[in-house]
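Complex shown without one protein chain; remaining protein chains in place.
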Amino acid sequence: MGRETILRVADLKQHFKVSKHYTVKAVNGVSFDIHEGETYGLVGESGSGKSTIGRTIIRLYEPTAGVITFRGADISGTLREKEQTLLRTKMQMIFQDPMASLNPRKKVIDIIAQGLDIHKLYRTKQERQEKVERILEKVGLSREHANRYPHQFSGGQRQRIGIARALIMEPGLIIADEAISALDVSIQAQVVNLLKSIQEETNTAFLFISHDLSMVKYISDRIGVLHLGYLVETGTTEVIFERPVHPYTKSLLSAIPHANPLKEKTRVTLSYDYADSGIDYARGTEQALSATHSVLATEEDFSLWTGK
Amino acid sequence: MSETVLSIRNLSISFQTASGMVNAIRGVDLELRKGETVAIVGESGSGKSVTVKAIMRILSSNGQINAGSILFHYEEKGKRVTQDLLKLSQKEMRSQINGRRIAMVFQDPMTSLNPTMTIGNQIMESMIIHLKKSRAEAHERALELLHLVGICDPEKRMKCYPHQLSGGMRQRVVIAIMLACDPEVLICDEPTTALDVTIQAKILELIKTIQAKTGISVIYITHDLGVVAKVADYVTVMYAGKMIERGTVEEIFYDPRHPYTWGLLSSMPDMGSPNEKLYTIPGSPPNLLHPITGDAFAPRNVHALNIDFKLEPPMFKVTDTHYAATWLLHENAPKIEMSETLKARMDHVAKEAESEWGEKQSYELLI
Amino acid sequence: MRNYVLKRLGLAVVTLLVILLALFLMLELMPGSPFNDEKITQAQRAVLDAKYGLDQPVFNRFVHYIKAMLSGDFGVSYVIQKNMPISAMLEARLPVSIQIGFQAVLLGTAIGLLLGIVAALKHNSFADSLTTFISVIGVSFPSYVFALALSYFLGWKLKWFPLLYSSAAPFVSTVLPTIALSMFTIATVARFTRSEMIEVLSSEYIRLSESKGVGSARLIIVHALRNALIPIITVLAPLVVALMIGSLVIEQIFAIPGIGSLLVTAIQINDYNVIIAVSFLYSIMFIAIMLAVDILYGVIDPRIRLAKGEKHG
Amino acid sequence: KQGSGTTPASTESPSAPTASAAPEESPAAAKVLNLGKDVELASMDSAIATDGLSFEVIAATTEGLYTIDENRVPQLALAEKVDLSEDGLRYTFTLRDAKWSNGTPVTAKDFEFAWKRLVNPETASEYSFIAGVAGLKNADAIIAGEKSFDELGVKAVDDKTLTVELECPIPFFNSVIAFPSFFPVNEAFLKEKGTEYALTPEALLANGPFKLKTWEVGGTTFYLEKNNDYYDAGSVKLDGLNYKIIKDTQQSVLAYENGDIDYVALSGEQIASYQQSPEYHSVLTGFLWYLSPNQKVPGLENINLRKAISLAYDKTAVVDEILKDGSIVADFVVPQFLATGPDGKDYRETAGSYPSNNKEEALKYWEKAKAELGIDAIELELLFEDTESATLVSQFIQSEIETALPGVTFTLKSQPKKNRVELMYNGEYEVGLTRWGPDYNDPMTYLAMWTTDNPNNFGKWSEKAYDELADRVSRGDLASKPEERWEALKQLEAKVLEQAVIFPVYQKGNAILIKPEVTGVNLGSIGGSISYKLADKQ
Partner (left out) sequence: MGNPVQSFTGGDFELAGNSERAQMDHTYTSQSYGRDAFLRFKANKGAVFGLVIIIIISFFAAFGPMMNEHTYKSINIKHKSLPPRIEGLENFFIFNGVANGVNAYEQKGLTDVYYIFGTDTLGRDLWTRTWEGTRISLYIAVIAVAVDMIIGMCYGLVSGYFGRSVDNVMQRFIEILSGIPNLVIVTLLIVVLKPGFVTVTLALMITGWIGMSRVARAQILKLKEQEFVLASRTLGAGHFRIIFKDILPNIFGQIIIMSMFSVPSAIFTEAFLAFIGLGIPQPMASLGSLISESFKSMTIYPYMIVAPVFVLALLMLSFNLLADGLRDALDPKMKES
């Protein structure tokens, strides 16, 4: 793929020190990159570190180790003014819970314009309002919604407000952490459509974090499979879904329920238990199967799985 | 067909709120038979949870039941009894029905366990209350249950507090709690929404196994159609506090009749090819604060008829098991079919199923 | 856990030292001296100051005090009970204050919880309004008004309880002061219990317990209350300290030989050693109770048990 | 029933069996007097004690050379005989046979020891000055640190004989040494107890009618039982005294009505409701309450302003409507019943009388003051302490002055007593409501205050003539000429009042209730404290 890389994550580690004797190693040396205008899906079981990666990239957490490069700037160290502004405007986040992520005491216009306010990106009140209204329409809301409060919207609309808040900054990368998990099916579709059309229009890249694999499959160009803080497999959507290598990926895929009762009644899920599998992620290295497809494995495991 | 365990008739519930009365449930009928699974699907806010909370009689205090009955048929000392649950006192309900005959698994595993009590005690509690078991017996049974729901090292886990377990484990504990008194009916309100797919799959399978073993009836609430496909025998589709379509799972998936059901099925991502937009149902559900005339779905229905705005459609019968509340089924209505894309996908799905299931599977379901 | 407690204890020692130092500096700034009776001549005052070392610079006195304190010597009283070792005074008075304070805490908490629970259960009912009313009254009337009213009606008119404290009847004679002292606690606890219980009672796990068929008494006591307890003990803790150390007016009204009156008297007449010792005692109790509360948090709510976690309020 | 005195003496007095009774489980037969007091017992050490209750209890357990009877006359107590030298500078006391409660006899040594201990800087007695008041030889020099305490003019010649040397003749010497500070202390016992001395009943000796039986540290009760070793034990009828400390007066009155206590001091509004009761008594004390204007405050140096203020408030209303406790209007400096002159009459009977309250006069003075000062309004601050009566009196005075003298405004400043004293001591006040209690029964205990160097001359009024006369009266030629001295004292008082150095308000009375069945209590008098020696309870 000849597209330019917008985000590069190299050997990212995130450890939380809970107490003197107990440290949660949430992320253990994860590397991947995201190209301009691309959607990168991050999947994995609950607690595998998906949110942690997202939040570390956007610097809600201080990374323990590793380098994050965004548009060529290193944003993993102490941020200088310039990097700070770049990060805070050109990288945005959409949150899981549409209600919780909107300040209930603020009007929609103020929620959406917050980024503009912080970075003083308008000259007049008029301009601010226009910008907000333009973005509202872009996400499929109307101008008159600007003066309402979040609780006066339905779940799908609220998530649109969250998206508008991110979009108004004209970001290059949006991190969507479970952005649709809290919504029901029909609303999910609305939001996903919206994200897709925005991407087409603005060439924004997405880091799409979800455990809903069918949605991830639908929206992503490439996928990373995360388990216990390790990126066990990454590749294009097609490759991951058609030719998964890692046993965890396989088990994950087999668990996706399909809206087909006859098929569902017989389908069996492959079980995968790290403890029993005899696999040690810490010993694995990144083994490339192709330019875009790689898997975390030791040499022996790798040959075992691929038959090579 | 096996005997009826639970039947809801014309249930209507409203809530008093600061801005007025919310008519959350507007005449719901539901039938649950022994050993079967009914799934209730529908958008958020369509009244799924309220319906089942009414069965458990745990509606919040601002809710009131305006009309209807919830008839529960069970055996008491060898005799078959029919009891309207709405007529029982709170106390009778707690001591005779709740937990003992009807149990409910809650939506959110993170908040539905008491954070200050060990899970062992939470499991044993209802056995001690209802079955008058000694602590030792209850302990024994709790271990068994934990084992049954697939929690390893139950002895140790009994002493854990909820926060020491993962989401999936917690959800299993909730299921174990609910199975403790061998209920006849198990209600699962979105038991897997908060879980990831692998754990979800495990839990769904677990419930199925238990059902196969003990023959309990299950009401399943979800808006994930994949889950429905996996577990349900019958499906009821709710919209704005009403049942709008019901039928066997195959009828609903392969031959839906209500435009809302069409919309629901169409918006599933794995039905579309990746480059196309997902189908969405336009608009949003009605505000139940305001009275609804005609079909509640009409404003969002691309196939709405003029009458939809005036008169509420009755339940039209499609087959013995399949009913739908849409004027489109009226003999005078124009012949409107589901969209081409949806139809194509249905075919595809049916083929898929067919290829896996072989000839003997019911073709007649596919019109 | 043990490490945590040790660490907190270490911090407490530092905090106490700072408090002591602050007290010394403050007393230095305080007007007058213990010996400024009209009758005392300047010369005699100097003699007195020299005798008690008050002519020394503050810092020397501070160091000296700490040294003496480590050997259990808190100095002597200058005015209240002249030349009486403070340790003996505290030894005699503390148990009384603690006993009455403890009773008041117990009574206040019990009734407060009861009222709060009833109000939460019968939310928006008459009982609820009554609780609000009681808790507002409880905080807006000073305790001495209660105390005197109780003495007047229950002690004097009806003769149910003795008016005065008597070490020979340590329970009966403390009934009235206990009630008077507990009013504020009742009010506060009732109010917090109410709002906390309303929240807890609307939570999912209570729904789940209901649907398990748990009876209402058990539901409230076993399931709901414990979860509502954290904020309640948070507001209760400072009250406990205040109650244990006693209240000036209540002690005066019921002739209780407690600590509360001691401090106020001492401050008014500059009885330095008493001020320092009682303040110090107060600080120790305060810090100890705060630590106890932090540990209790973990006991009540296992989620906080890692002890490192944030506490409420 | 005004004035000092005793409750009606018991008619028949067969002394009761003297079973010692513990405070709480006093058997019905035992005659125990229950006394309500509003302060704690601060000290039982006669050299350390400073407050009324301590002196009262010390006096109940210990006797000195003299006691003051109900007519304020010093009577020989432990002294059997006294000889005074011609020049009035040398007293020789012969002691009677008396025993301490541990069986050792009371000797002249005990007096010598106690008196020297009083002035010994190591003792750091707050009352050491009284040795100077008594005129003991070298006392002032010792206190000033110029001489050793050993050089005090007191000496035990033998066990029974005590000689005392004075600096100058002191007319009121007998009444001064009746004061508890001059009570004997047994040296051996004190040395044995060390720092513990007088802190517990066990570390205390008695030679008086009662002895301390229980005294819990910080306790609100303490109990005195009859001392059978007392030389006059036969006339003691009570088995014990049970003191209860109840600081809240309303509560103590309830307790009195309940029968928990037999004696209670009244205050505030309660007095009004009991004034008609036969159980009500009031005792006039020697305390004079007065306003002290600070001469250093601009305006107050003007005598007309001072006079205006001093005449502007209604003292009758203060004593009759506000205090009602038997206090009397004070238009004077030297209180009533304080001192008896050489003519055997009370000082006040022969001293001049001065205008009380005259608002017209006051206004005239104010007009003059305005003219002289060139002002037409003045704002002054009235400092007072935070007791109930002082607060009420100050508010009343403020209101009276402000209405009587248009243009004069008073702001009120209330402070705890210690602070009030400190502020006045340092001259940081404008007008202060303060009081003075006598140390001995002579007008000089008051009049000495307005000499230039007296530290209690808060207002810093100063006049050479006054200083000279005062000096002659106390130490100079007049000291040995009683009649002339008496006249000089009257001149001094007249000066203070004419110059409006202070504005007297009232002489304090104490209102108390005593159960009718209690008889024979000497309610105390100016310069002496309450005595229960002869009290009885039916």
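Should a chain be cited, it is by its letter among A, B, C and D, assigned in written order, with residues numbered from 1 in that chain.
Criterion: a contact is a pair of C-beta atoms (placed from the backbone, for glycine too) under 8 Å apart; a residue touches a chain by one contact, two chains touch by 3 or more.
A quick note: this is a predicted structure, and the numbers were derived from the prediction, not measured.
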| item | value |
| --- | --- |
| Which displayed chains the unshown chain touches | A, B, C, D |
| Given C:76, C:94, C:113 or C:148, the one touching the chain that is not displayed | C:148 |
| Full-complex contact with the absent chain, from D:85, D:195, D:277 or D:411 | D:411 |
| Hidden-chain contact residue, picked from the options A:53, A:75 or A:93 | A:93 |
| Sites on chain C contacted by the missing partner chain, in the whole complex | 11, 15-16, 18-19, 22-23, 26-27, 29-31, 123, 129, 132-133, 136-137, 139-142, 144-145, 148-149, 152, 188, 191, 198, 201-202, 231, 234-235, 238, 263-264, 267-268, 275, 278-279, 282-283, 286-287, 290, 310, 312-313 |
| Positions on chain B where the hidden chain makes contact | 15-18, 60-62, 282-287, 298-311, 314-317, 323, 327, 330-334, 336 |
| In chain D, positions touching the absent partner | 249-250, 253-254, 268-270, 272-273, 314, 317, 321-322, 386, 388, 391-392, 394-396, 398-400, 411-416, 419 |
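By definition in this document, only the chains that are shown with their structure count from here on.
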| item | value |
| --- | --- |
| Most central chain, judged by mean C-alpha position against the global CA mean | C |
| Gap in Å, rounded to a whole number, between the CA centres of chain D and chain C | 39 |
| Of all residues in chain C, the ones touching two or more other chains | none |
| Interface hub residues of chain A, defined as touching at least two other chains | none |
| Chain B partner contacts - residues on chain C that touch it in the complex | 123, 202-205, 207-216, 218, 222-223, 226-227, 300-303 |
| Of all residues in chain B, those that touch chain A in their complex | 43-45, 166-168, 195-202, 204-205, 223-230, 232, 249-250, 253, 263-265, 267-272, 274, 277-281, 284-285, 349, 352-354, 356-357, 361 |
| Residue numbers on chain A that touch chain B, as the complex places them | 44-47, 154-157, 183-190, 192-193, 196-197, 211-215, 217-219, 237, 251-252, 254-267, 269, 271-272 |
